[in-house]
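With one protein chain removed, the remaining protein chains of the complex are shown where they sit.
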Amino acid sequence: MKRIVSILLVVVLGYFVYTSLYVDGFDMAVSDNRQTSISDAYITKSVTSENESVTYMESTDLENGSANIVTAIVTDYRSFDTLGEVTVLFLASIGVSMVLAGFTKKYQFKMKTNRILKTGARLVVGLALVLGVYMFTHGHLSPGGGFPGGSIIGASILMMYLSEENFRARMASFKWMESLAGTVYVLIGIIGLFVATYFLENFLPTGTVGALVSAGIIPIVYILIGLKVGSEVSGIIDQFLTEEVAS
Amino acid sequence: MIQIAGLILILIGLYGLITKRNIIKMIIALNVLEIGLNLFIVSVGYVQDGIAPILTEVNNSSGLIFVDPLPQALVLTAIVIGMGTTALSLAFARKIYATHQTFDLNEMGVEE
Amino acid sequence: MSQPILLIAIPLGLAFLSIILKKIKVPLLVLGLLFSSMLVFFIEKKSYIIGGFKPPFGINLVVDDYNLYFIIIVNVLFLVLVLANLSAVKPMATVLLVASAGLNGLLLTGDLFNLFVFIEIASIAAFILLTMDKQFLKVFHYIIIGTLASSLYLLGIVILYAQYGTLNMADMSGLIDGGSITPTIAYLLIFAGLAVEVKLLPFNGWVKGVLETASAFTGPLIGSLYAGVMLVVFGRVFGGVLNLSGTMVTSLTIIGVITLLAGEFMAFQSKHLRQVWLNSSIAQSGLAVILFLQGLHHVAVLVIVANIISKFVLYLVSGKIAAVIGHDKIADLKGIFMNKKALGIAFTITSLSLIGLPLFFGFFVKINILIALFQSSNMWIPALVLIAALIESAYVIRLLVTMWQVGEEGEKPETIEKPTFSLKVGFVTCAISIILGLMLLVSGVYPDLVINQSVKAGNVLSVNDEIQVFTMEGGLE
Partner (left out) sequence: MTITMIVVGLMALSLVTYVVSKMSKGLGSVLTILGPLVALLFFLLEGSGIASGSSIGILQFGATKLGWFFSVTMLIVYGCVAFFNPYWMKKLVHPSAYNMLYILSLAGTIGMFFAVDFIVLFIFLEIAVFASMFIIPFGKSRNAAVVYFAMSTFGSFAFLYAIFMMYGKFGSFDISFVLGQLATEPTTAIWVIILMGIAAFVKLGIFPFHIWLPMAHGNAPDTFSPILSGGLVKIGAFIAIMVVAIAPTYEVLKNSYEVMGLPILIYIVLIIAAISMVVGTLMAIKQDDAKKLIAYSSVANAGYIIVGIALNDQLSLSGAMMHIFAHAIASAAAFLSIGAVSYRTGTTKISELGGMIQKMPITYTVYLISIISMAGIPPMAGFISKWLLFQSLASHGLMFIGAAAFFGSVGSFLYVFRPLSGLFLGQLKPQHNHVKEAPIFMVVPMVILSGISLFFGVLPNGLLNFIGKIQVELGVEGITTVDTAIMGNNGLLDPTLVFINFGLGFVKAFIIFMSLSKSRKVGLMDTYTAAEFVYDPNVYHYAKSYYAPIERLYEKHPDIVALYKGLVQRVVDLGRLLQFIFFKTKPGTTALFIVLTIILVLWGEKIW
């Protein structure tokens, strides 16, 4: 009975949302004065400059040198959001370790691991770590970036936990990495404020669009994010794979 | 169409939140809701015949039709934030399990 | 140097640092907050660009009359709160730094999506801080509902983005005013999202569990600072950005009115100190929301200012009482202030200001609310506001009388023994409560400064030349 009522409620809500969002068919009602220039400006990188078009490996010294426009937005145009995002993850990792404060002993799985798993895991972990690093160093050129790269690093650490019974990551070094990456991120922002004019401003030359060493601070920021996310995710995984010590 | 799918996922998530009494199931419902939301956000940026907003050797000019990159950037943020809250709520779930020996709110016998 | 971004960046940087510099966590915290509360006095009023891209392309921080005074109040009170609980904050130093950055971000940001990020930062920080009270199940409730709320808010702004193509508040405001459609559903989702944080009635299931057991530290933080900041955000979004239709204003005002009345009803029946204050905060939030929705921003600002300061003291003292006595059941707190008169007087002034008695700041808040409501030719809302105020006066006075007087009903005073228990509360708490109480008293006798500032703040959201306010200096202006 409760479920039927809930289903009914949800369906009614869906109906109301649908009818007020969509005028005809599946097209959302859109205001006639809709602002379209924002994304166009991101694509042509013409927010501060009068830039007509961008060509891969040709255009140089633009306001933003990232070939990946999403990366351009994430780490440059709206970099402040990303700082906040990193902070959320940072908070989550602190929160997990504080909530599970009494949980210190490593969790023991019931199933024993075997040699195939161990060897395979080591192989994959090595590859995964490389892939992760590749991802956040090439965030401004290809899909991916600091967050997926960091997550892959975290996943490889998880794999080590699952395959090796006695494996315990050295959390202290992760903490150092996390802390330093975060601090440097903020410092870069503040340097932008003092060296240039604005917080988190891209104060390095942006180079050629598409080159590995290009886009000013974007790769640096993404590497920092990658390291930070990687260490935070590892920290969360480490904390979850523990048991409460009976005191 | 994808927007509708996103909305339906959101509604399913809401249904789960309303009916479920199990902490883990609630977290799952919240995640379903967030995934629907993320789907919706990405689909908002869809442009007819648009391509991924990355300049490569093939798609090498900004004159091409790209999909709106901004929602993709937003969704990246939203996903990470969602992950953070999920991790935190799972930690709470473990802590609650450690004290109450159950995940079911009905079995905890908490006073109203 | 006086960049408001430093209010966010410095605490964040210190927070990141503090996890490796564990030993000097608390000094870092105090340093960061001290820096913030000094910096706030030097900030100029303008829009600050971040990352070098002008809005609406980049994110900007806005400092104007509306948020500047809240930034000052919140930062200073945050520092004060930490100083009052210095022994308790050690494990939470990092989170507190982030929370301070989050609150400043909420107040400063000029971008709707950035606001979402800061809502998440602030609320996750709150979740973690609330674990200090060891009520994991209650906080879990808050996590689920808080996350649901921010998801709804995000859905709302994404729909707005789809319909108007911008995320910047000022830009969005202009586009909405000239737009061809009314994005009702987006408004409603944003409302639902913010309503959870500002504790409007059907949305606030988490409040009781969390605040009922709040300590002298989490109580003022969540019940006063967070609540105030969220109301400021609500005003910014609903007063300054969105443009609601008449029907929508009516339906949302009804929610506000229900919150106001129900909050007072619930507070009237509450038997525990902190339960009274949490219900009263709910009612005050309802009041502020009603005023924002009715476009009476300047009085809403007054309500928020009064509420932040008075609830700060009330939660602080109540939390300390609960910590010292071991419970906060009002009936068992007879004559608690008799051995701690200074604290009692501060508490009394604050609660008298809350119910709007003359000589205290709350009186001018009440009078100006009524003036504003009658000016917009409202008849029902002021009547309901007065009914709510009547109930509020009854329970606050009942509480005060209990806490000052010993003895059973019908006993003669000269036959009653003085209470044996003593309220041992630190000097800092007393000093803070007394200073804030005195501020309420002084601004109750000379409220012009605060009122004029509120009018300026209200005019940021929507310019209204015909505003009349009642001040001590000039009467009706």
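Per-chain numbering from 1; labels A, B and C assigned in written order.
Keep this in mind: a residue touches a chain if its C-beta (ideal position, glycine included) is under 8 Å from a C-beta of that chain, and two chains touch if they have at least 3 such contacts.
As the structure is a prediction and not an experimental result, all values here were calculated from the model.
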- Touched by the hidden chain, which of the shown chains? A, B, C
- Task: Out of C:Pro27, C:Gly326 or C:Pro358, point to the residue that touches the absent chain in the complete complex.
- Result: C:Pro358
- Query: In the full complex, which of C:Ile24, C:Met38 or C:Leu386 touches the chain missing from this view?
  - Reply: C:Leu386
- Identify the residue among C:Ile20, C:Met338 or C:Met439 that touches the chain left out of the display. C:Met338
- Task: Write down which of C:Leu79, C:Met169, C:Leu188 or C:Leu273 is the residue touching the left-out chain.
- Result: C:Leu188
- Query: What residues on chain A make contact with the chain left out of this view?
  - Reply: 6, 9-10, 12-13, 16-17, 19-20
- Query: What is the set of chain B residues that contact the non-displayed chain in the whole complex?
  - Reply: 14, 17-21, 26, 105, 110-112
- Task: Pick out the residues on chain C that sit against the missing chain.
- Result: 137-138, 140-141, 144-145, 148-149, 152, 184-185, 188-189, 192, 196, 201-209, 245, 247-248, 250-252, 255, 262, 265-270, 279, 338, 352, 357-359, 363, 367, 370-371, 374-375, 377, 382-383, 386-387, 389-391, 393-394, 397-398, 401-402, 404-407, 409-414, 416, 468, 470-476
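By definition in this document, only the chains that are shown with their structure count from here on.
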- Task: Could you grab the centroid distance between chain B and chain C? Build each centroid from C-alpha atoms only and quote it in angstrom.
- Result: 30
- List the centre-to-centre spacing of chain A and chain C in whole Å, with centres computed as mean CA coordinates. 32
- Rounded to the nearest Å, the gap separating the Cα centres of chain A and chain B is 15
- Message: If I count partner chains per residue in chain B, which residues reach a count of at least 2?
- Response: 44, 70, 77, 81, 84-85, 88, 92, 95
- Query: On chain A, where are the residues touching two or more other chains?
  - Reply: 17, 28, 38-39, 42, 78, 81, 84-85, 88, 91-92, 95, 99
- Item | Complex contacts: residues of chain A adjacent to chain C | 16-17, 20-21, 28-36, 38-39, 41-42, 47-48, 63, 76-81, 83-85, 87-88, 90-92, 94-95, 98-99, 175-176, 178-183, 185-187, 189-190, 192-193, 196-202
- Residues on chain B engaged by chain C in the complex (per definition of touch): 10, 17, 23, 26-27, 30, 33-34, 37, 40-41, 44, 70-71, 74, 77-78, 81, 84-85, 88-89, 92-93, 95-96, 99-100, 108, 110
- Touching chain B in the complex: which residues of chain A? 2-3, 6-7, 9-11, 13-14, 17-18, 26, 28, 38-39, 42-45, 53-57, 67-70, 72-74, 78, 81-82, 84-85, 88-89, 91-93, 95-96, 99-100, 103, 141-143, 147, 209-210, 229, 236, 239-240, 244
